[in-house]
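Written out below as structure tokens is the structure these notes cover.
Note that this complex is displayed minus one protein chain, with the remaining chains in position.
Now for subunit A:
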């Protein structure tokens, strides 16, 4: 088939380019899944405790919305329940990043033209991207199956295949979206929004029913994963849903890909104004980042509303289990359980906000390496002013999205407006420290700037999994979030907050000093 000529070469090329990206994402996902049976065993060591957990979880709509329903009290089933949504989400993110990277990214940069001019079929690049995503998901499925086989081979295989299924559904979804828009950034954003919608639909369905039977759950690929019922009398036919969705979406993507011009899209770019109002580097930065800030704002506000709405129910549940209570208190506050739950959720959003701040700071790096910064800086724009335009959005935007998350919590929970907003804003110094590290890396060692993602990832891992894994204190202390007062409910301590804020300031200043001195790269 000539439409696929060159697929083999392109696939090997894609895997070579992803030799770091795919292993890291797959390893993190696998570790998260495989660490769970041990953690759960520590939390609920006896069958009686686990049966108790099952009963409580099934009765609590808030927790069902967050994590999904539990179908059995075996360690395997509890593992699949506890990490399913997150591991599925992570597999989806990995897959969509891989696919966009080898499709729309390549076209947007113009590299695809050169590739397509070779003896390469019209559909070879898309196929290579999907195959690369397929390899990533296959490895994930294998590792998870092998790692969980001790809990039951059938369940392990079902769970591994289910995760891979979610990954491939979003790989093919990204492949469709990549045909529709001209921007890789927009493709990633839209596909991530679909993933968010899948989460919300599943959450809504699961809060309504305790066995995953709601239509809303069945509409969401994340819902299919739970309805596969790994380790709980597996429903193998659900895998057919994944296969069907992947086949249909791939067919749509292929159909679209064969019918359009390279570099073009089905949603054409509209003409812009013939004259512009942008008059400063700051205005340019605001214009470039406004879409991103808008997306994060909406997402954080909605997340706040959802978690705020779940707060009362979730707290009831935690109250029944001493160990779960202890964990929540370690993540959250010491006083009332609603406060502990709120503190844990606010803290989680704070951790996620560090992804925003890194993405926003690294816009500087993107502008520089793409060559767009050079002509701007050849104008009467100092480097510091140019950088300040973007950093204002990074650091101010972090404050904005945390504030909006707080307003969402207040809207969803309906009480404690002051303490909740304070809790959201107290996250900021830690978020800023992560952003400050990104600035420092960018300013002093621009080649290493993407390592800021690693910093954000490490902070997320420590914050999310650290407390549950009983990680030693010095590890927890590595994350700036570990030093924040547990609000609401805990004691406000200005000392650490002030130190973190000052540290963020020092990091930013160091980064800017480096930027002022170094050569601009192109």
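The rule is simple: a contact is a pair of C-beta atoms (placed from the backbone, for glycine too) under 8 Å apart; a residue touches a chain by one contact, two chains touch by 3 or more; residues count from 1.
Note that in this section contacts and distances are computed from a predicted model.
Student: Tell me the UniProt name of the left-out chain, picking from "Carbon monoxide dehydrogenase large chain", "Nickel-binding periplasmic protein", "NADH-quinone oxidoreductase subunit H" or "ABC transporter".
Tutor: "ABC transporter"
Student: Could you tell which one of A:2, A:38 or A:280 touches the chain left off the display?
Tutor: Only one listed residue reaches the unshown chain, and that is A:280.
Student: Check each of A:154, A:288 or A:475 against the chain that is not shown and name the one that touches it.
Tutor: Counting the whole complex, the residue in contact with the absent chain is A:288.
Student: Just name the one of A:118, A:150 or A:371 that touches the chain not displayed here.
Tutor: Looking across A:118, A:150 or A:371, the contact with the absent chain belongs to A:371.
Student: For subunit A, which residues reach the chain that was dropped from this view?
Tutor: 108, 110, 182-183, 263, 269-281, 283-284, 287-288, 291, 370-372, 374-382, 517-520, 522
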